[in-house]
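Apart from one protein chain that is not included, each protein chain of the complex appears where it belongs.
Per-chain numbering from 1; labels A and B assigned in written order.
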Amino acid sequence: MQIRFLDKVRRQNPLVHNITNGVAMNFTANGLLALGASPIMADEVSEMADMAAICSALLINIGTLRRQTVEAMLAAGKAANARGIPVVFDPVGAAATQFRRDTVERLLAEVRFAAIRGNAAEMAYIAGGAWQGKGVDAGGGAANAAEVAATAAKRYGCVAAVSGATDYVSDGLCTVAVANGTPLFPKITASGCLLGSVIAAFLAVAPEQEYLDAAAEACTVYAVAGETAAEGLAAAQSGTFGVRLVDSLAAVTARQVSEAARTSVQAV
Amino acid sequence: MQIRFLDKVRRQNPLVHNITNGVAMNFTANGLLALGASPIMADEVSEMADMAAICSALLINIGTLRRQTVEAMLAAGKAANARGIPVVFDPVGAAATQFRRDTVERLLAEVRFAAIRGNAAEMAYIAGGAWQGKGVDAGGGAANAAEVAATAAKRYGCVAAVSGATDYVSDGLCTVAVANGTPLFPKITASGCLLGSVIAAFLAVAPEQEYLDAAAEACTVYAVAGETAAEGLAAAQSGTFGVRLVDSLAAVTARQVSEAARTSVQAV
Partner (left out) sequence: MQIRFLDKVRRQNPLVHNITNGVAMNFTANGLLALGASPIMADEVSEMADMAAICSALLINIGTLRRQTVEAMLAAGKAANARGIPVVFDPVGAAATQFRRDTVERLLAEVRFAAIRGNAAEMAYIAGGAWQGKGVDAGGGAANAAEVAATAAKRYGCVAAVSGATDYVSDGLCTVAVANGTPLFPKITASGCLLGSVIAAFLAVAPEQEYLDAAAEACTVYAVAGETAAEGLAAAQSGTFGVRLVDSLAAVTARQVSEAARTSVQAV
């Protein structure tokens, strides 16, 4: 895999506006800083348009969703759309409550997303139809996750990334499988949330027609940084892993990712 | 001490709904994940009933209390009560302001708690009457903390846990003293808050008549994990301790806790 965007992120230090949950805020900011991007966290509706004027990407994550934040998400999403800034959606717990289902529906209807990232259950809900409501144990595992990614991508005309032991990143025409990673990722909170923001940072430095490549590279860089961070750690050392992951995001190089990448591409 | 619930937590991975403060969110989520439970953080009133439908325990912590969150706490508490899900209360700074005193009163009046956990000053306020208003330096130390736990437990018909160098956990009939721990616990923020959530995870896998045992075991597991995390650390290494505590919560075994436990039981 050719790594084309990582160094661009580091050179351009894109300002990424994150409307994210209270659990992920600090970890996301440190992760983006380590990677070379610049994080801003803000969710007051009255400053969303001004944020879109100075930022290069927007991340919307509904992890600890509040009613008033929904208005900020909509305002920020529309302002970013108006300026052509890529918007990434992380539909945390999308199907868990009626409030989240309603919010997800509104966001998908009113904001045009460049990419949507979630775990298999969340993305199956997003993909809708046959997938909807099957939940986390939707049966089938890897094969299904790839199909879920492709279905969601086609439905919303964007890049869809399904995170798991293997990540699947699709634009509805082809799907990239990223087999890198470590079992320590799901042992720390907000590791998926940070990946959503990392994808936003990569899209910020990519032209629109290369969003699939940029998102797949973001997932690969993140997964390889995780592998490096996990080296020599026991399965129980999730606290230490979280700290080392930040170190790794700063240290990881394009060459290292290129050599360690276990990625494959399939036509849908 | 026989350790009966730790492995059940790890096998059942109970989903614990936390309405907690902004300082404790990330640390609590990582601590619960390390322990083997699954954390959800959510405090929007309109999704509280739906959360009760999918969770196995609820933790209410008033650390960074806001007016609108009080309504979410009440809604979540009542929904959990209706479903028979254990609710744990952590009355952070209970007596510090009129707003907190009013909120504590409303929560105790309208929600039935399975357990209440706090430091000596907070629990003395909860226990009320003779204890109320004596504050942190309520004179007497250990002896008093045990009595405060028993008084609070009797008053609210629940388990009461008073955290300190020695923890006292009571159901009003007998009181368990847990003499494990490390002076590094009070040097990191949210260590008490995380313990409240750990108690919730243990109650999630215990039958109601064993809540005292489950809460006492939760305190012991947590204290022994802290002892292990502190091994070899200087008194000043609180940053490192916080990271290692998460590692320890994942690594600690029933056998290890059983051997290290310094607990004793007294009839009230």
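Going forward, a contact is a pair of C-beta atoms (placed from the backbone, for glycine too) under 8 Å apart; a residue touches a chain by one contact, two chains touch by 3 or more.
Predicted model, so just to flag it, every value in this text is computed and none were measured.
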| query | Which residue from A:A179, A:L233, A:A250 or A:V268 sits in contact with the chain not drawn here? | reply | A:A250
| note | Contact residues on chain B toward the hidden chain run 21-27, 63-67, 93, 96-100, 187-190, 234-240, 242-243
| message | To test your reading of the contact rule: which positions on chain A touch the chain that is missing from view? | response | 22, 25-26, 29-30, 33-34, 39-44, 46-47, 50-51, 54, 242-247, 250-251
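Convention: only the chains that are shown with their structure count from here on.
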| Copy-to-copy rotation for chain A and chain B - C-alpha atoms, rounded to a multiple of 5° | 120
| said: Need the CA-centroid distance for the pair chain A / chain B, whole Å please. | reply: 33
